[in-house]
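Below is one structure, written out as structure tokens; comments come after it.
With one protein chain held back, the other chains of the complex are shown just where they sit.
Up next, chain A:
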């Protein structure tokens, strides 16, 4: 399997604080890789570094061998590395369908002027976006909410909408920011299926997550961070048996680890 994303010796300092310290690992094509770690381990920072919402202090992130760190987020998205946000980050006053349609921006063939004048290319784009949006909405089981205003959706549907927005960009790698946070057991089971479905579409998934049972269940491989340092990397089984990981989690929250 080829390595799609390479995180090479990435370090991020905020003043005196080293949030991410010399972290390296690779994401292989079509795998589900999770980054876990106790609170404050630097997961979110690492996530922003990969999606280029932050630039590393040193080190670099490569996508298909090309450096993407330091580029503007929209350019990284254009290359195929797209992040989702936690649930509240949607286009609140648009309908579900409009949210997904607008997220097709990267697939447009027409220029802005073309859209203004309503050229044939623009009209073909619009029709295609509508069709594709409906397909994604059905795929993520949002059909009944299609014409609802996004801000009125319940929790689980918001999460699905976030993923729908991500999928609409036709990503190669989708970065999911805590897709199972705050969900009850049933919702988590459904969300895990959703993420598996995303992978089945040929998308590589990298997720940052707290929910241990879900992570163990879904991941092909896991990277564990603690205090900004990578302390382990391996299959769920290897991680569960890793001394350092158990040490990092023990004492503080051995219940939540779910081993």
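Observations on the structure shown:
Going forward, a residue touches a chain if its C-beta (ideal position, glycine included) is under 8 Å from a C-beta of that chain, and two chains touch if they have at least 3 such contacts; residues count from 1.
Here, contacts and distances are computed from a predicted model.
The listed choices are "Molybdopterin synthase sulfur carrier subunit", "Serine aminopeptidase S33 domain-containing protein", "Methylaspartate mutase sigma subunit" or "Branched-chain amino acid ABC transporter permease"; the UniProt protein name belonging to the chain that is not shown reads "Branched-chain amino acid ABC transporter permease".
Summary of contacts with the chain left out: across A:18, A:62 or A:102, the touching residue is A:102. The residue touching the chain not shown here, chosen from A:83, A:157 or A:221, is A:83.
If you put the hidden chain back, the residue from A:67, A:92 or A:124 that touches it is A:92. Listed here are the chain A residues that touch the chain not shown: 51, 53, 72-74, 77-78, 82-85, 89-94, 98, 101-103, 105-106, 108, 112, 115-116, 118, 122, 125-126, 165, 168-169.
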